[in-house]
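The complex is shown incomplete by one protein chain, all other protein chains being positioned as in the whole.
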């Protein structure tokens, strides 16, 4: 594929990129990972600016995007939305058009808490930025999707399992007393199913995700010849599985009602009923001998999973975090410069 | 003019630079705009740091200054004053002297809210930074002036009207329920009148600006052979005019009393009397056929102006925002490096 083909392209969810485009991006990421270690990445962002507009906090996304710009010879501006005129009511279109004139790419993170817990509103605003600017808009996590996480995770799975087709990936709801977005889990389902990985989604009843995205995952699996299953029994779900991602997320009713109206206490009471949904050694022992533990991080240790599991020999969480850098280096080079050399 | 002449110069208000210096800076900005598009800007800030000290929020100023440093091969540090020891009472002179030792230029934004709404105090503090440091201090907007905005706006006017002498520029008070600084409007009057553009200032009685600056504008107009008029009737003011800038600002008494003492509610009540002072298509139709709509942004859509006007074919707001980048690239190259090649 010609790298210039992706120049100017937005990345809102991997679902909106073709399989060929995703595969190519992962190839570039693999190549860039080697070049990063050799210190020989192409300086394709020289004098170029990537704006990172954060409505929400971030550990990995910010650090890895800013580092990605640096290793490509460019610069990323970390912009906390709270430090802009945005909170005074400045229009998204005015902000979006402006960044186009000052730089070459725009990342936006906007989660539920930034949009008064109206599910889908974060994604809507992100798309508004994309609509009003010609520079690529990269989703740095919204309330529905998290494409760079999805790409990094598939890269990590492919590194661990070069023959990843037919490997079984369990995304398991896990306990925490905190309220977390559906975005990462949904992106994960979409890209894994589309890549030919068998996906099992396991959660207590009441923790159903976005119906449309579940439907799309099912379609993805059909089209790629993989399987997609839903389970409500962790021990069954993990049995013989190759990959586990233990992750807390908010209940269906809470997300669709909005946390403000639903009430945090009420939601935590629901979570507390499932405080035994923790990824531990016992569950890990039921998995394939060569199994991998993954997590997008931050992981709530002692709630979602035990330290033993997260820090054990099967944990890929550090590799997975590292791969954020490499896929994003690829995404920025392709969308902002259309060049990989 | 020799670019080294401006090396080390502060830019507090355009009024303090000679006409020749301003004209030269605009020439450099025009040249840099072309070079920006070709990716051939001189790397005159290589290894150099421009400190951007923000007492207040910013969308454009921060993004454009940081991008300006990047395209010139340098680096701008975004420093939210709240993250420094300043709020604990560290002396301005100690901060100013320090930045001189660590870098090559210092931008400061300090509006009314940062100085307890004592009009002129922001400018006074800015001048204190300038007094204690030998590196150039650039006003990134204070409670009296906004020189880079003024430069960008004159550049935009000159691009739109290559024969700008005698064109009529209406700065019109416009409604909003928010309280805004006089700085941009005052800078605008000063530099436009000095550039030979006819200026009409139009506002409801009670919204008079800083007397001394009005007087200076009158002098500027006399010296440059342009006109300066004050009107209280929008329909009259815009009649046949070439440029309109619809902008809300705080009432005279409010600013001189200080918003804290004056009271926000009281000020909004005054604004509300003039809620029909909105820049709309009707007013636009009275202007010259080739008229231009400008705004420093953020614009309060639906209050200061209608979307129809702001997004219409005559609106130059995006070009104007872009020109912030180019004039600032010129200002940084000239004041920090004294070089344009």
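Letters A and B name the chains as they come in the text, with residue numbers starting at 1 for each one.
By definition in this document, a contact is a pair of C-beta atoms (placed from the backbone, for glycine too) under 8 Å apart; a residue touches a chain by one contact, two chains touch by 3 or more.
Remember, predicted model here, so these are calculated numbers, not experimental data.
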item	value
Hidden-chain contact residue, picked from the options B:20, B:90 or B:285	B:90
Hidden-chain contact residue, picked from the options A:110, A:299, A:327 or A:340	A:299
Hidden partner chain, touching residue among A:71, A:185 or A:287	A:71
Touch residues of chain A, complete complex, unshown partner	39, 41, 54, 57-60, 62-64, 66-67, 70-71, 73, 75, 78, 80, 178, 297-301, 311, 317-318, 321-322, 325
Touching residues on chain B - with respect to the absent chain	47-49, 51, 74-75, 77-79, 82-91, 93-95, 97-99, 101-103
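Keep this in mind: only the chains that are shown with their structure count from here on.
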item	value
Inter-centroid spacing, chain B versus chain A (mean Cα positions, whole Å)	40
